[in-house]
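Apart from one protein chain that is not included, each protein chain of the complex appears where it belongs.
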Amino acid sequence: MAKRIGSLDDMEQLRKRIVSGIDPNKTMVTICGGTGCQAYGSDKVFQAFTEEVKRQGVDVEVGVKATGCHGFCERGVVIVILPEEICYLRVRVEDVPEIVSETLVQHKVIERLTYEDPQTGEKSVKESDIPFYKHQSRIVFGKNRFIDPKSIDDYIAIGGYEALAKALCQMTPEQVMDEVKKANIRGRGGGGFPAAVKWQTTRSSPSDVKYVIVNCDEGDPGAYMDRSLMEGNPHSVLEGLTIGAYAIGAHKGFVYVRQEYPLATENTICAIEKAEEYGFLGKNIMNSGFDFTVEVERGAGAFVSGESSALMSAIEGRVGEPRPKYIRTSVSGIWGKPSNLNNVETWANVPLVISKGADWYTSIGTEGSKGTKIFSLVGKVNNTGLVEVPMGTTLREIIYDIGGGILNGKKFKAVQTGGPSGGCIPEQFLDKPVDFDELSKVGAMMGSGGMIVMDEDNCMVDVARYFVNFLSDESCGKCVPCREGLRHYHKILERIVSGEGRESDIELLQDLSDVIKDASLCALGQTAPNPVLTTIQYFRDEYEAHIKERRCPAKVCKDLISFYIEPDKCKACMICLRNCPVGAISGDKGLIHVIDQGKCTKCGTCLDLCPTRFNAVTKLSGEPVPPPPLKREVTREKGSEQ
Amino acid sequence: MTEAQEELLSELRETHGYKTQTEVVMDALESLAGRSSASFGSKLSHGVEPHEREEVMRKVIATASKVDEIIDKHGKNDSQLIQILLEIQREYNWLPKEALLWLSERLGVSINRIYQIATFYKAFSLVPRGRHLVRVCMGTACHVRGSMTLSDRASQLLNIDPGETTKDMRFSFETVNCLGCCALGPVIVIDGEYHSKPSTPELEKLLNECA
Partner (left out) sequence: MKQVTMSIDGKEVKAKEGMTILQAAMEVGIKIPTLCYDDRLASYGACRLCSVEIKKGERSRIVASCVYPVEEGLVVETESPRVQKIRKVILELLRARSPGLKEELAERYEVDKTRLDRDATFCILCGLCVRYCAEVKGANVLGFVGRGTERQVVFFPDIAFKTCPTCKECFNICPTGVIPSDFAVNVPRFEKQPTVFPVRLRDEQNLREFIKKIE
């Protein structure tokens, strides 16, 4: 049983004791255990390491640790060998014996597993030299890689719970509030509302019972920052929550975790138990007289539950429909009691502000947006993963310097931010600094941190339809503008992508948008038009091509494209013919292959499988498919194969 | 109660040694039987042949006592409704009708509220699900990298549409609006294991591995 921590001194001693047990020069293999790396088998890699160090007799000298997400998910499994900081990417179980014998025993770097710049071919051995990491400042997220999420001692070793000790032992709730106010932390969930203002409202609402809530119902498609924080470093969130509860005067907290994140639930429950053992949660925390307990609530799968009033309804055991928020939840929330809800990342910022001070915190970021923001940089970009940068970093820096540019050398088309409430930002705004205010000026929003990069092969009408489908499914369906508005959005966009759009459709979409925006009950509806409006605003030509020419310029919309085998490129290799799931391709050895357009289901298997050296399959849109060639025999050049 | 039911009741009491829960369940069953013209059990076993009725009753009682166990764990409080339903879902992999009805009785929550919740949240299924759950992520990152194609291919291989279960109860297939592993898209999750961008032959192999 761990000793209960009763004072600042106790805290310091505990940390010293933990740190003294750790040899800073001991070799430590940290293996990313985030969801991305797990998909690539990080569990097995971890196990292989544990066994292999034993087998090679270095288990005393070398420690092995599974940590939270490192962020570079594209290159999983990611491992970092400390203290040298050697970073190996795309590690598989087969590589483990070699890593142990070469690197851990003989201290030799295995070049093959290090980062190689796709453009320059330059190698980087140290994690901090890799461009993906070099341009970030990971003040919140970076701690993940040192911590085993199930070990509270790991968190304490790097200074965890010191902010809580400082707040409870040395500061009054008012002073904590002042510090957070000075730091101007704004809500990371997307709204950007100043946390201190919300806290103050809850604090000054007259009631004995108040609640604080962590919103880990991360529903924005394309975003997973909160997941990786909650899974990788749950104590930082709990510490922030407890500090907030102290400032607000709440004695009960909830962590609402979406059901798609079982590991986050598991790690949070484990963290709560451990924190209770040390007395960081429970009665009379650190002898300050402050009581605080936390409970985990599992979500049941509804995007709209991320909306604060809907989330509170769900905690009450009712259907997660938003309610009109003319009386704020910070005044009347769960069971009518003042309830302060913040997003995971917001809470994780709080300990930083308390331990390092508001002055330090406000030195990072822009005029109106302080600190850093974590983004999920995904889509058609070379380095996908989670990145944390100071507010005000430009889109270009994020996508090109950190993200390494567009996949396969394609042309950038747009970046979608802010999830279904955000918009698509075209190339002309790539130099915009990213913060709470700047992106809103171009019709999008920074949102909770999803950043989905799209290239020339993405159809923007299809993207708009995608978001409308998403929202039609995820809207609660209570209010008319949102439910019925989305129904017609859906109908209109469906007919446009299937080539049956009407000339008046763009205007109709805009007209409906005004009303959905103005009259919907909650933020889901009020922001639902953004993906439609921004794509119309910046990519109107694509809409017009679909409507007027029945053509999909990006060749995405199935009803408007045809697959075609170019006769002069086809080498009659039989690959596409054999693999076509509907037998729509005719031909033979030596006979040029032809797609029967009537049978083709446009699944794209032929295009995927046609060898790149032939490149014979193409997509056509807005033009007739040429008739099959009269002469079907392949002309064989001398020395050419099949 | 019929003779068979009596027998079943005493057998249950003896063999399982239930002192508290089953008795509570049985008491409630009896009182329900007395209260409405159609008893709880016969409502559920409507259309069932008499000789099968005993079996149905047995199942109903087993479900009811399981539900009671779950309620005891979470507290008999309607604010726990969603958490209780989630646990029933985890237990059975779907929400059996008798469990919902029993829950309504025990928590004193109207059946329409339970159905509203059970059909509102994606985690719940009102029909039995297959042994293996196949989910294709439809998040934005997956979408721009071709999740539609992946979903179509899975659908073709399984020969069912999203939201359906194969006749042999081997697979249930679903699309999900974002699983939160966006860097790997397009992603398919089979029984909780994430797979990034599988080709058609790879996908076929993964599915064949599921018994």
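Which chain is which? They are A and B, in the order written, and residues in each are numbered from 1.
Rule of thumb we're sticking to: contacts are C-beta pairs under 8 Å (C-beta built on N, C-alpha and C of every residue); 3 or more make two chains touch, one makes a residue touch a chain.
Bear in mind the structure is a predicted one, so any value in this text is a computation, not a measurement.
Asks: Which of these touches the unseen chain: B:L101, B:A141 or B:L179?
Replies: B:L101
Asks: Of A:R4, A:K182, A:K432 or A:H490, which one is in contact with the hidden chain?
Replies: Per the contact definition at the top, the residue touching the missing chain is A:H490.
Asks: Among A:N215, A:T372, A:S475 or A:T535, exactly one should touch the missing chain; which is it?
Replies: For the chain that is not drawn, the touching residue is A:S475.
Asks: Give me the chain A residues in contact with the hidden chain, please.
Replies: Contacting residues on chain A, toward the hidden partner: 302, 304, 323-324, 326-327, 471-481, 483-488, 490-491, 504, 508, 511-512, 514-515, 518-521.
Asks: Taking the full complex into account, what residues of chain B touch the chain not shown?
Replies: Against the missing chain, chain B presents residues 38, 43-44, 46-47, 97, 101, 110-113, 115-116, 119-120.
Quick note on the criterion: only the chains that are shown with their structure count from here on.
Asks: So, what's the distance in Å between the C-alpha centres of chain B and chain A?
Replies: Those two chain centres are 30 Å apart.
Asks: Which positions of chain A touch chain B when the two form their complex?
Replies: These residues of chain A touch chain B: 35-36, 38-40, 73-74, 218-224, 227, 259-262, 297-303, 314-320, 376, 378-380, 384-386, 416, 419, 450, 452-454, 458, 463, 466-467, 470, 473-474, 476, 579, 581, 603-605, 608.
Asks: Can you check the complex and tell me which residues of chain B touch chain A?
Replies: That would be residues 77-83, 85-86, 113, 116-117, 120-124, 138-141, 143-145, 149, 152-153, 156, 176-185, 187, 192-196, 199-200 of chain B.
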